[in-house]
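Yeah, one chain of the complex is gone here, protein chain that is, but the others are all in their spots.
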Amino acid sequence: MTSLDVSHLSVNFGDRTVINDLSFTLQAGEIASLLGPSGCGKTTLLRAIAGLLQPREGTIRLGTQLVGLSSVVLPPNKRRTGYVPQQGALFPHLNVAQNIAFGLSKKEFSQAEITKTISEMLALIGMPGYENQMPTELSGGQQTRVALARALAIKPKMVLLDEPFSALDAELRNELRSEVVALLRAQGTTAILVTHDREEALVSSDKVVLMRDGKIAQYGSPEEVYESPISPSVAVSTGDALVLSAHQAKDGSTSYALATLSAPTGAVSTNNGYVVIRPEEISVSKSSAAGVAGTLIQLDYYGHDAMLVVKLSDSSEIIRARVAGPMDFAVGDLVKVEHRGPIRFFANA
Amino acid sequence: MKKSLKALVVATAAVIAASLMTGCSSSEEQVANATELTVYSGRSEEFIAPFFAEWEQSAGIKLNVRYGDSAELAAQILEEGANSPADLFLSQDAGSLGAVAKADLFIELPNDVAESIPATYVAANRNWVGVTGRARVFAYNPDLLKVLPTSVTELGNAAYKGKLGIAPSNASFQAFVTALINAQGADFAQKWLEGLKANDVRIYPKNSAIVEAIDKKEISIGLVNHYYIWEVSEGLGREINVKNGFFKSGDLGNMINVSGAGVLTSSKKYAAAQELINFLTSQKTQDQFVAQTHEYSLIDGAKAPAGLPVLTDIGAPSVDLNALKDIQKTQDLLVKVGLL
Partner (left out) sequence: MATGVKDGLAHRFSASRGEPASIHPALFALVGLLLAVVLIPFVYLIIRAFEKPLPEIAQLLLRGKTLEVLGTTTALLAMVVIVNIFLGTLIATGIHFVRMPRAHLLIVPAVLPLAIPSYVFTYTWLALIPSLSGVFAAAFILILTTLPYMLLAILVSLRRIDSGFIEVARTLGLTRTQIFFRVVLPQIRGSISAGALLSGLYVLSDFGAVSLLNVETLTVSIQNMFKSSYDRGAASVISLLLILASIIFISVDERIKDKKAKENVFKRLSTDDSRIKSASLKTLLISTLGIYVTLALFLPIYVLISRFIGNPNPLDISGLASAALSTVTVSALGALIALLFSAPLGFLIATHAGRFSRVSERIILIGHALPGVVIGLALVSLGSKLGPIYQSIFLLAFAYALLFLAKAVASMTFSLQLVPQVLKEVAATLGKSKTKVTTSVVIPIALPSIGLGTLLVFLTAMKELPATLMLRPTGMDTLATQIWSYAAINRFNDAAPYALLLVLIAAIPTFLLSLPWGDWESKADGTKTRVGSLM
């Protein structure tokens, strides 16, 4: 498997800049998610890496091989990347075995080797015996799996997946996702997964690449981007976030709706800004003495946890808190909320 | 590999270009004993095939006949030029023959070919000879028309208002109008046509439709060729109440057009082709034409079709058949007057 190095990449469609001076690297064997809203350029980046379009500037390196340079582009059939587009895109006129073996050239491999690879791949994706099925006979999840097998069969330097699970229903999606990720890890595959689903990005990858407007907003491990977002907008991209206006005083204390904390922050000047809090960092209690008072105005029950929306009595701020366990709350209860987590203060620009 | 492919393409192109430039030159060598002859026939298969079959048997020469419309065949011959595979062109009207003659594609026939055909029905320099006569007549319904017209110029009179039928898109009508223009001038022809139009002349697409209409008493009189009353009657399978009538002697309405034949310069079988012409113009065949297709035989003294005057008694005007080839000006005039 290979590493990926993208350096100062810019891509245009006509006079519209879709990717702007983008750089990042991926170690061999790492799985990265490209996360971002529609139109941020993540699919474009993937296609540039696959060789399906030519950048205006910048370089792309797969391992030690320079594959993309604005003046010279190695065509996609020479890059050996495994591209799995949305909805699988199996060849409708070929059966499963022929689809999987599509990238295996008869000049390089004997028929026996090819057959062996096909069975290996089918075993890998948990679909042994499906050789002769036609793509139309497969379910959505099965098609995605076969598409992955097809990409893996050529032992690619890197696997590029473009929202492969987006067409599936929730239950299947989670199951398939963890299977695919496990498979990729077992093979030690370097992979890039494009997704617009925050949770999918966090759970599948070693690195999360947050994209916005053609640039990388933040890039790091899932914990880093979740716990230590570099801006409120990044925080919102990676999970539910509570953004409260806050004020930092000369003495180092930060005050916001939920508290005034005097823990020294090292600030030397007063600042207005925002504090970012994750909902699970807020505790809600009916009986506690400590905390800020408020009224429970909404309860969203997700089964594994619940989101409580509390309106603070003093400031009328809306606080969202995530609690787990049996619900002994009801709308209208008077509660106390407390912040139990790090202060992430972002000064106004 | 690429180089030799290119060479092949260039070579092919060169060969094609060369052959386009030069073409196959028509050979002067004549085939001594022809076994096959190619005929372009503007006469329809239904009528002429039995005659061809008869000649094939007696001459022992196979005929490859290409049937089509006379004018279209003439256009094709003109396009083929000296490379035409045709030996003989048998046409249904003189205009087509004239066009081919004008392009110098017919040979001059020796005097002993078709000697029975009078000079009136032969091209001036014997490029082509007439084979059968097709007389312009007026067909009429005897129940409706008691007083017959004596001149084609009367047809603009009130007596024929709404009762006359013509087929302006038909080649024979156009040939007649061309003859009218040649004889009396374009103004005269225009006035005559305008007179017909003002007189509610009824337009039909074909001569046979005119005859049918006369039989049905939709109209009482129509300008057609003489043999149509038989053609319609046979087509319908019954007798019809239509008769042929002729205008006074010398009137342009009595014009006689011919079907005819010529031998192409591109042919290598002049002798055989001329034999065929002799057959078609022989007394016996001519009589059969009269009996079967009800056309006129062009031979002096031949019998006329049933109930019609002998050819020389029709009182036909003298018309230069060669000059009938330019129908364009006639068509333009018809369009101008609003009849086409």
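Residue numbering begins at 1 within each chain, and the chains themselves are lettered A and B in the order written.
Quick note on the criterion: contacts are C-beta pairs under 8 Å (C-beta built on N, C-alpha and C of every residue); 3 or more make two chains touch, one makes a residue touch a chain.
Every value quoted in this text rests on a predicted model; they were computed, and no experiment measured them.
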Touching residue (missing chain; options A:Thr64, A:Asn77 or A:Ser287): A:Asn77
Touch criterion as defined above, residue of B:Ser91, B:Asn127 or B:Gln174 at the omitted chain: B:Gln174
Option touching the unshown chain, where B:Pro85, B:Pro142 or B:Gly185 are the choices: B:Pro85
Sole contact to the chain not displayed, among A:Ala89, A:Ile114, A:Val181 or A:Val236: A:Ala89
Footprint left on chain B by the chain that the document does not show: 2-3, 5-6, 9, 19-20, 23-24, 38, 44-47, 64-69, 71-72, 74-76, 78-81, 83-85, 99, 169, 174, 203, 205-206, 208-209, 231-232, 235, 237, 325-328, 331-332, 335, 340
Residue ranges of chain A at the interface with the undisplayed chain: 47, 50-54, 73, 75-83, 85-87, 89, 91-93, 102-103, 105, 134-139, 143, 150-151, 154
